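Moving on to subunit A:
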Amino acid sequence: MEMNKGTRIGRRALLAGAAVALAAMPAAAQEPPKPRQIVINASGGAQAASLRKSYWADFEKQTGIKVVDTSPVDFGKLRAMVESGNIAWNITEIGGQDGYRVTQMGLAEKIDDSIVDRSKFVPAAKAMTHVFSPSSYSTVIAYRTDAFPKGGPKNWADFWDVKKFPGPRSLRNHPVDNLEAALMADGVAKDKLYPLDVDRAFKKLDEIYPHISVWWTTGQQPAQMLIDKEVVLATGWNGRFYGLILDKAPLAIEWEGGILKSGSWIVPKGAKDQYWSFKLLAMMADPERQAINAMRLGYSGTNTLSEQYVTADKKPYLPLEPTNLSKQIWLDQEWWTKNGQAMAERWNKWMLGKQ
Partner candidate 1 sequence: MDKGADLTVAGIHKRYGQVRALSDVSLTVSAGEFLTILGPSGSGKTTLLKVVAGFETPDEGDVRVGGRDVTDLDPAQRNMGMVFQNYALFPHLTVERNVAFPLEMRGTPKAEIRTRVAEALAMVELTGFEQRLPRQLSGGQQQRVALARAIVFRPTLLLLDEPFGALDRKLREAMQLEVRRLQQRLGLTTLFITHDQEEALVMSDRIAVMDSGRLEQVGRPRDIYDAPASPLVADFVGESNILSGTMEAGGSVRLADGTAIRVTGEGPAAAPGAKVRILLRPERLGDAGDQPGAENQIAGTVVEAIYLGLSDKYRVRTAGGVELLARIGASRTARQYRAGEPITVGFHAADARIIEVR
Partner candidate 2 sequence: MTAGTASAGRSLRVAATERRAAFGAFLLTAPGLVFLGLLFAMPLIQLFALSVEGGTTEWYAKVFADGLYTTIFIRTFEIALFVTVTALLIGYPVAFFLATTTPTWRAIGFALVMLPFWTSVLVRTYAWMIILGRNGIVNRFLIDYGFIERPMTLLNTRFAVVLGMVHVMLPFMILPLYSAIVRVDPDLARAARGMGASRFQIFRRIYLPLTLHGIVAGVTLVFVVSLGFYITPALLGGGKVTMIAMVIEQQVREFLAWNFAGALSVVLLAITLVVFWLLNHWVARRVPPATGQGR
């Protein structure tokens, strides 16, 4: 049933998308020559497959330009490419926390708003001058429902409460998100988080350390460990649990205190065929396509108009759905750009001190 519905929507979206694309296209005579292909570097896997179905396949059909996708996301490589002038990527995804940094370092072209229509995007996505964000994801609490028959944790304080919610836990082996989570668990108000009180955060992390059996490093680890009953509580990127929950796995997520980030795409500074790159991004700004992609991956579209195309059964699991959104905070990229390296060192030292 779900599949059937999905296909129908897909077909409708395709027609709608074609119309939008046609309308947005200026007279052919004014367009720069078409390249043979556009290379997009992204995080690969299921995500790339979904993006291809939702956006890129139609782009190929409409323009005749081939879309080649590569992976993984690599900030170091991006810098090397831009600095050497030998840029292999037309478009690349970057980490959600790197949007501010990439702008500051001058590694990205300004998004051409005359081609890419972001007028209806959520404020956080609209505000970024050099970063295009078609989707949002959130670091949330996930847990095994069978471990807590009387109801799972409702906030970060509950995550820290090992008496009320006993069992092994997992957090990411990285200061990002964890410092915010620790402060919220310690009672800091959501709108008073930044600048982070780092000492207080690490002190709160000291409390939970003995109960963390795994500090995860790769995105699929948290879901896998929950499924394997290796842990009963974990943090993770909401999309990693999305498909499992829809498939009736005994998992649930809690949006309260979720830490939102923007899926971030840029056109590298000095990349070739920028007109066509922006044309492709324009397609990724289309609300209906964003909705389709969101329903596949669990990462909300940033175009506020996309919400209406999401079916009711999927809404509870998408981060930008208004009720969910109201419970979460946006990660402060500026703060992390300034303090990231110092935090990583402090994190490493903290970790070593525990061994």
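Heads up, the rule we're going with is that a contact is a pair of C-beta atoms (placed from the backbone, for glycine too) under 8 Å apart; a residue touches a chain by one contact, two chains touch by 3 or more; residues count from 1.
A word on the picks: all candidates are chains of the complex that A comes from, given by their letters.
Treat the numbers as computed from the prediction; the structure is a model and nothing was measured.
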| item | value |
| --- | --- |
| Pick from 1 or 2, the complex member that touches subunit A | 2 |
| Contact footprint of candidate 2 on subunit A as seen in their complex | 74-76, 79, 168, 173, 213-218, 221, 228-230, 340-341, 344-345, 348-349, 351-352, 354-355 |
